[in-house]
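Just one protein chain is left out here, and the rest sit where they should.
Let's look at chain A:
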Amino acid sequence: MTVQKTDVVIVGGGLMGSAAAFFLRRRGQSVILLERDQIGQYASGVNFGNVRRQGRFLGQLALANRSWALWKRLPELIDDDLEFIPSGHMRVCYREDEIAELEAYAAAPEAAQLDLRIYRGAELLQRFGFLGPDVKGGSYAPHDGHANPRLAAPAFARAATRLGARIEERTEVADVQKVGGDFHVTTTDGRQFQSAQLLITAGAWGQKLSAQFGEPVPLDTHGPQMAVTEPVPYALPTVIGVYTKIPEEVIYFRQIPRGNIVIGGGYRSKPDMLNRRAYVEPRSILNQVSQMRRLLPGVGNLNIIRVWSGIEGYLPDSLPVMGPSGTVDGLFYAFGFCGHGFQLGPGVGDVMAELLSTGSTSTPIAPFSITRFALPA
């Protein structure tokens, strides 16, 4: 059996792994990306498609801004159109006291680049009069938007391939270890790969690999619930989401130029990790339907034509695991993006490529270090 050697092996071909492969090739590293099923088949290919910065943990906005700049350059960067539309994102609330929280967020120095603007009263009515009367205010992010998740990871993977990356689909990594100065990666069908550096971008399965290096993390899995209506004339370019602390009230939607309204939010399901499927719970669709009628009363006349879910990895503090290993040299992680990794994808790929090839990154990622979960020695 021949062992395939390369500078970097990437485990997991979601958006994170695919974008990292692309940016590593741009920095001249040789790359082999191993994906258990098909590129972008899991969370990266089925998510809601929100390319939203506002509302994120403030310490993540530098990364989100870096990613946003890449989203803006995308067709030229990867020679593919991911249907990214920076059409604006509106974060609304149902209670007066929540407006103050939106204001505080908008005023934070970290959020400066977002150009957030608070709407309430007459201004709100004038611009967002189509929203339900329960909506009391909102924070508008003019540069955020949305894109087509089904296209994203495969497009990055194709671009990486064009630059010389090797991508192996239907290749599941079973065992990873460091022997001497090199990582030895063995697949379930017995193939072997060796590399100087190893990047784990295995999404909701990342902790299985980090645990092999003695770095377990308390990752949990959930399936956010999505639905889409039949097409109606394109009239709602702004992505709209509800800011609330009541889980049932969480609802967000976007209309695509084709006319369909994509809806997400509310209860999440528990994925079936054995068969690797996340199902839709009927009660979450019923909840979405009633929450949507509250948020966008005109929507009642439409029909839902399809519902779906996907498997996402969550950490207790709602922050990803991203950065170098705390124990093994040359080992890096980027997984567990807690339901908001789609927007970050290009930025994560770029930052990880920078980190692997230069040893550091200009974008602060310390809050995401895996060492925050290290057991006391």
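Basically, contacts are C-beta pairs under 8 Å (C-beta built on N, C-alpha and C of every residue); 3 or more make two chains touch, one makes a residue touch a chain; residues count from 1.
Basically, contacts and distances are computed from a predicted model.
*Asks:* Among "Polysulfide reductase NrfD", "Phosphate transport system permease protein PstA", "DNA repair exonuclease" or "FAD/NAD(P)-binding oxidoreductase", go ahead and choose the protein name stored in UniProt for the chain not displayed.
*Replies:* Record says "FAD/NAD(P)-binding oxidoreductase".
*Asks:* Check the options A:73, A:117, A:270 or A:306 and report the residue that touches the missing chain.
*Replies:* Reading the full complex, the residue touching the unseen chain is A:306.
*Asks:* Considering the whole complex, which of A:12, A:138 or A:154 touches the chain not shown?
*Replies:* A:154
*Asks:* In the whole complex, not just what's shown, which of A:45, A:241 or A:271 touches the removed chain?
*Replies:* The missing chain is touched by A:45.
*Asks:* Could you tell me which of A:73, A:270 or A:293 touches the chain that is not displayed?
*Replies:* The single option touching the absent chain is A:293.
*Asks:* Which residues does chain A use to touch the chain missing from this display?
*Replies:* Those residues of chain A that touch the unshown chain are 38, 45, 150-151, 154, 158, 229-230, 258, 279-282, 285-286, 289, 292-293, 299-308.
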